[in-house]
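What follows is subunit A.
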Amino acid sequence: MLPPARDATSGTPVLECRDLCISYFTRAGEIPAVVDFNLRLMPGEAHGLVGESGCGKSTIALAVMQYLGRNGRITGGQILFEGRDMLSMSPEELRRIRGSRIAMVYQEPMASLNPAMTIRDQLAEVPIHHEGVSRAEARRRALEMLHRVKLPDCDRIMRAYPHQISGGQQQRVVIAMALLSQPKVLLLDEPTTALDVTVEAGIVELIGEIAAQYGTALLYVSHNLGLIRETCQTLTVMYSGEAVETGTVGQVFSRMHHPYTRGLFGSIPVPGADKNTRPLRAIPGHLPPPQSRPRGCNFNTRCAFALPGLCDRDPVAMRPVGGEAVRCLRVGEIDAPEAAAPAPRHEAAPIGDVVVDVRDLSKRYHELRANRNLTFDARQGETVAIVGESGCGKSTFARILAGLEEATSGELEVAGTPIGATPVQKRSVDMVRNLQMVFQNPFDTLNPSHTVGSQIARVIRKFGVETDEARIRARVLELLDLVKLPREYADRRPRQLSGGQKQRIGIARAFAGNPAVVVADEPVSALDVSVQAAVADLLMSIQREQGTTLIFISHDLAVVRYLADRIVVMYLGQIVEQGTADEVFAAPYHPYTEALLSAVPIADVRLRKRRVIVSGDLPSAKRPPPGCPFSTRCNYAIADLCANQPPPVQRFSGHHSIACHLPRDTLAAMEPVITMAEEPA
Partner candidate 1 sequence: MIKMISARLGQMLLTMAVVTFVLFAIFDSDQFRRQVATAELGGFGMATLSEDGYQKWLESKGLTQPFFVRYVDWIGHVATGDLGRSMQKNVAVSTLLGERLRATGTLAFFVFLFMIPISLTLGALAGMREGSLLDRVISQFCVLTTSIPQVATAVVLTVVLGLGLGWVPTKASMAGGFNPVDLVLPVLTLLLYDIGYVARMTRASMAEVMTSHYIRTALLKGIPYSRVIIDHALRNALIVPFTLIFLQLNWLLSQVVVVEVFFQYNGFGRMLYDAAMYGDVEVIQAATLVAVAVAVISQLLSDIGYILLNPRVRLK
Partner candidate 2 sequence: QEAENLPFPPRDPKAQAGGILRFGQKVAKMDDPHVYSWNEMSNQSRPVIEYLTLVGPDNVTRGMLVESWQPSEDLKTWTLNVRKGVKWHNGDDFTAEHVAWNIRRWTDSDTGSAILGLSTFSALAQETGGTDAKGKPARKAPEGAIEVVDTHTLRLHLSKPVLSLPEDCGDYPCLVIHPSFQAPFSDNPIGTGPYTVKELKVGERCVLTRIHKTTTGEDFTYWGGDVYLDEIHFLDYDQESQTLALASGSVDAIYELTSDQLELAKGIEGAQIGVTSSAGTLCMRMQVDQKPFDDIRVRQAICKAADNGQTTTLLFPEGGKLGANFHVAPIHPEFFELPPQRRDVEGARALLAEAGYPDGLDLSIDVGNTDGPWQQATCEALRNQLADAGIRVAVNVMPSTKFWEVWMDTPFGATSWGHRPLGTMVLSQAYRTGAPWNETHYSNPEFDAALDAAEATIDVAERRRLMEKVETILRDDALMVQPFWRPIYILASATVHGYQPHPARQSQLTRVWMG
């Protein structure tokens, strides 16, 4: 499926970066965003660029396009396109190359399409301006290209404006636009991050096919190691403006050398691992901003192997290790396998009585049914995860639980008290205190105008946990200890904190009143992987200590698998499958669960994945099909039946139930999606 990797040492690379240095010039001074970056991209090769947010990935992609905005400048090195230095090209030459020989696809498809022009005009522009063809010819080519990227109903899409088509379709259009002139190099800057996982799977597949078909070289920028593993042959891991490790995917994923790469892998939840048997190991500390990088190795302040006097002295150069290059002074010494030993296991917390009991809960917004007949429960000390893609009604449920919305019908009991239709103002202080929320967006979760300490203190005061000012202060400091933040942070304002730190404060705030139930609505999905691991672990450890019931909402199955005792899978407002984590991850599957599982990119080379691609996008929640909500995209759909009849709930073992029309045996006979590979590649 993927084109075989060519020999990277022979022939002219289509794109080459030599000792590339890029800086942004701001009023704070020069920000060296990228330092000493090298890259050789051979024709037809797919190269991945991974790293956490802010490490300079996009900067490299834009530098290749020679488009760094007003304040960005290439301060050193060369960029060679087919052996020619791009820095010495005239603007007109550059213009000719852009969009025809090198093309780029961006993260947010909606933002990269002109809202006031039809898709047709935006596509046709490319051949018109690059090849001088007639408008009709240009349109013909555009249409053809839309067919190639497997868009349905191409004629309609040609005439549509960007907002009239779905996000997945927009991304395909953007890809079609990039491919129209059959470029030699295609730069993809996080092309799927804004999309739902099942849609993402389709796009990733498409990119792979296209690369194979056109022989285009790909530079694939992503923060998702799994995605790189599935799409590229070679990769570069970046940290804080520098490449720290490059090599082929096989080499790097199976025997990584740089401590950072290892840390990164250690913090990614892998399907098959859970919080008790294989806790994640977060990298300590956080990414230093470009203007305050440490001396010596950029990673030395966070590295377990850093040697004072060695790693913190001089800049470190890339050095070859096997077929790879690694930017580490101690690369040989620290390769011992014990370095990767897993962190200690935790005892599973005891599970108590049912605390949250949901029966037939529905919520309508006018004609839109955000939740339909939800039924499940959660016990004391248990983590129940709700997974599902955007718009399936996860947050709606959380809001009902928190009393911000009222259920339209059905029951919701917490500790025996019905609260489904009681808004928060009408709930008892005790109930409010016992039911707290952790929110998704770290930038929004704290009020930017008040200090962190005062926001926690307010909760303590409000719930009457403490009344004396000195003791409130003491409690605030204790809570900061609990979430492992320095005590001085009490006087800081949210903008002085990083995303992960904010999320910790959010957690401290939620737990300030010792709640019995905490609802966490996507608490880690906006965070970088390394931070994600730390925050998720924190949540788990507090839960363990306090015996809290945690309702964990996420769209990321890997995270969910890692944390949850039980999983509830939702699609378009309905529960399609629920059971313990193990049950949901093993066959039988609901076809949607199967697709969801398959769509999760897996970075662990020991795991094999069966590919299940579903077509199309999520239908609008306003007009769900009358039968099974998934019937429009289901590969197994039974004609007439699925689309029109609501599916029956089939019970398998204990808690495991699946709402599906497929016969029990068919379900039971499903192959597992993820399996252990016999031998690591």
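With respect to how the candidates were assembled, all candidates are chains of the complex that A comes from, given by their letters.
Note that in this section a residue touches a chain if its C-beta (ideal position, glycine included) is under 8 Å from a C-beta of that chain, and two chains touch if they have at least 3 such contacts; residues count from 1.
Worth saying up front: this structure is predicted, and the values here are computed from it rather than measured.
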item	value
Complex member in contact with subunit A (any copy), out of 1 or 2	1
Candidate 1 partner contacts - residues on subunit A that touch it in the complex	65, 67, 70, 95-100, 103-104, 106, 108, 111-117, 125-126, 129-130, 161, 163-164, 174, 177
